[in-house]
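The complex appears here minus one protein chain, its other protein chains still in place.
Up next, chain A:
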Amino acid sequence: MLLLFHFYGIPQEKDQNLIETTCKNTPNYQLCISTLRAHPGSINTDIEGLGLIMVYAVKAKAIETSNAIKKLKGSQPELRNALNDCSGRYNAILEADVPEAVEALIKGDPKFAEDGMADASLEAVSCEKSFKQVISPLTVLNNAVRDLSDVARAIIRNLL
């Protein structure tokens, strides 16, 4: 088996290099590395694949945030206005931005994937800002969505 590895090169090492170089060109190297390495598909894929993995990470975090918003609507009704704004924004991330980015990456027009991730970041930041005079209960989650989107966007830019 070692012979087989030897014959085909050592794919894991080469692909680790791709992950590292790609992540170095993002605004958050650590987040990029840890997110990609957590996904078994990140070995042995191309930049497009790495971009997709990151987009799906945005999606997962956005779903988590969306669920948190729902819970908060029940437990903290005084934050209703901001939470309604955030609902709309996370709806846009999950129903528009993420599907747009996935489709654009798979079908081969990556600028729309960049647009989707740029907007996802904007929506997360905007949700956070909508808690004007109170402390946002969603800061950690909003920041995570923002950071993941920014990393995804940076990865996708390599394809343009």
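Following the convention adopted for this analysis, a residue touches a chain if its C-beta (ideal position, glycine included) is under 8 Å from a C-beta of that chain, and two chains touch if they have at least 3 such contacts; residues count from 1.
Just so it is clear, contacts and distances are computed from a predicted model.
Its UniProt record calls the unshown chain "beta-fructofuranosidase", which is the correct pick from "Protein odr-4 homolog", "MKKS centrosomal shuttling protein", "Histidine-containing phosphotransfer protein" or "beta-fructofuranosidase". Here the missing chain is touched by one residue of A:61, A:89 or A:146, and it is A:89.
Although one chain is not displayed, chain A still touches it through residues 1, 4, 8, 11, 39-41, 43-46, 48-49, 52, 56, 63, 66-67, 69-70, 80-82, 84-85, 87-97, 99-100, 102-104, 106-112, 115-116, 119, 122-123, 126, 129-130, 160.
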